[in-house]
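Note that one protein chain is taken out, while the other chains of the complex remain in position.
Now for chain A:
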Amino acid sequence: MADCSQAGSGRHSMDKSITLPPDEIFRNLENAKRFAIDIGGSLTKLAYYSTVQHKVAKVRSFDHTAKEVDGDPLYEISVQEEITARLHFIKFENAYIETCLDFIKDHLVNTETKVIKATGGGAYKFKELIEKKLKLKVDKEDEMSCLIKGCNFVLKNIPHEAFVYAKHADSEFRFQNTHPDIFPYLLINIGSGVSIVKVESEDKFERIGGSSIGGGTFWGLGALLTKTKRFDELLQLASRGQHTSVDMLVKDIYGGAYGSLGLTGDLIASSFGKSATTDKEFSKEDMAKSLLHMISNDIGQLACLYARLHNLTRVYFGGFFIRGHPVTMHTITYSINFFTKGEVQALFLRHEGYLGAIGAFLKGAEEDNPNQYSWGENYAGSSGLMSVSPDLNPMQRVRSGTFDMLEMDRLERQLVNLPLLQDPSSYIPDTVDLTEDALARQYWLYCFEEALDGVVNRAVASQPDLPQAVERAEKFRQKYLHKLQTLRHQPFAYGSLTVRSLLDTREHCLNEFNFPDPYSKIKQKENDVALRYFQKVVRSLEKLPWEQRQFALVKGLLAGNVFDWDRPWLIDCYDQWVERLKGPPHKCALFFVDNSGIDIILGVFPFVRELLCRGTEVVLASNSGPALNDVTNSELQILTERIAAMDSVIQAAIKEDRLTLVQSGSSSPCLDLSRLDKALAVVVRERHTDLVVIEGMGRAIHTNYYAALSCESLKLAVIKNSWLAERLGGKIFSVVFKYEVPPQSPGLRR
């Protein structure tokens, strides 16, 4: 929102001579290549690929063969430049096209780019202008193919891309889980006419039908009937009108319902039917509303007939008729509901307006193989979903007519489901949906705002020698504060609002201002200290009798020096766990680790050691990139080496490949089991993993608390937040020790 309110303040002066704020839009143009443009009736969408130089924290182990001196740090940290790929998408009104092209021309350094992929109805209208300004050859792509390609891309890469619209619900937008398999689906594109496309795979789609009664009909007939010229104004009129004064309803014919057919009295029997039988004058508003209903119902019915004929339940709607307009989303939803008796839900897409541009871009970027990678929405650089009822959201007015952005980062690894999810299609990582829970939302937004000072200070402190750390930290503060404010008004901006998304947004914003790892030094110090105690802890554990040792190991995992240990805990499956340990060992345990320092070294490792001694193989999964004080994969590698040097059990396990380190693919303090590194999934499958341990607030409470796995699982955490503890029925520092055995798991059958 920082970007848009700034851009918005200059809105009135915006004409062809505007100066665009380069910090905010058309970023990273100097490295840009592979342009694509989608020019619609009123909006232009521009796409380009660029690389971003980022500071990243790297850890490097010292040479251990040299004699160690007390006080030497365990490993060294350096900040290095890393180059990552990013996709930029910008949406603006056609009126600004010339200014934007000039801006791009002035800032474009890369001269390798020779063509620009173009799609959309306006592509040929602006062909000459683009070729003249950018000196790029315009290469036209089929609109529908681009749309489908773009649609596949967002469905695959953006969780919470699709939503159901419910006008009268607490949250208007109900986001859908990304189904692991996005195909087959129906895309109903409502432009001037309607196209109905069945998409069966990445490359296979078919236009199975269509209708000439679409957005152009609403606009054209509406303009004739009401003398209102603009599409948006027509929708405004419609939202204020009463269709019942123009339409003939069932009750106008029957006096009530047509009971034997189940047709209610309020159902429209004949659109504009009252105008056929009376000489009355009708208001513009009423006629516009009647027209809107007529068209929405007609499309809804057609969609329903096609969905039934092809046996499809996933039906996405797009096109300028829909594009973020609550009025049309509502009438289409209503109509689909009516015709399918609720069997099919109308789905809409957060980035619907970008599909054509994304598709055109992908067509031009095939040699980069964008589909081989996973991509992630960058919350710092993306505007998020803006459009809602204008009277509900004053910020919307400022926004419209300016620039909307979407940025997507290429992830270094391909992400897939954890193969051990009971039902991948119904898995929801997050425990509380803050979009739907207004109280929880208020609380957490407040929390994150309160914590901001601390985060800023830590960021500054982490870079004492780097230039402009204070200024950058201040920019970070402003950016994140604006994000929080946006989310207060529009909690649905980036899909369902969750504690995870708030944390991730903060990480994205920190990265944006080159604070890749504010905790690196703290982690280093804590790891150092903890390592010194490792052997002592292991020795004292070994002395304990079996039962006591198991309990001490669990306490260690829960960072047990802090609090009260009286059982029963808030969630207490400890007895069942110990019973299970008396049985045969697990084949392989997958352990999602949490914090650096004491937690990993004195909690996780002793526990892992015990598992190894029982004959269980262990896979330790840690974050690929930094997040808070979580241990990263590169840090964990060094730690493991150091521990192995001290401990023969760990050393042997590594040598024999019974202890393996993998990266999760994530850089979040939370855990989304539907987006994990592909290599992790392979290891999990190969080793016949039959136990999953998830540790810590972020991974086991904020996320995955309700996750159902197909094997045994342990979820453990101490709730270090009194509000959340209360929500779950306990007090601050309550312990959650959840041991779950799926019905009919091999564990039970034994």
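Heads up, the rule we're going with is that a residue touches a chain if its C-beta (ideal position, glycine included) is under 8 Å from a C-beta of that chain, and two chains touch if they have at least 3 such contacts; residues count from 1.
Note that in this section contacts and distances are computed from a predicted model.
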item: Omitted chain, identified by the protein name its UniProt record gives, among "Gamma-secretase subunit APH-1", "Calcineurin B homologous protein 1-like", "Globin domain-containing protein" or "Pantothenate kinase 3"; value: "Pantothenate kinase 3"
item: Full-complex contact with the absent chain, from A:Q242, A:T277, A:Q478 or A:Q576; value: A:T277
item: Omitted-chain contact residue, chosen from A:E93, A:D139, A:D298 or A:E474; value: A:D298
item: Sole residue of A:I268, A:M386, A:A440 or A:L510 that reaches the chain not shown, by the stated touch rule; value: A:I268
item: Residue among A:A118, A:L235 or A:M248 that touches the chain left out of view; value: A:M248
item: Missing-partner contacts on chain A, residue numbers; value: 121, 142, 144-145, 191-193, 195, 207, 209-217, 219-221, 223-225, 229, 231, 246-248, 250, 252-256, 258, 260-261, 268-278, 282, 287, 294, 297-298, 301-302, 305-306, 308-309
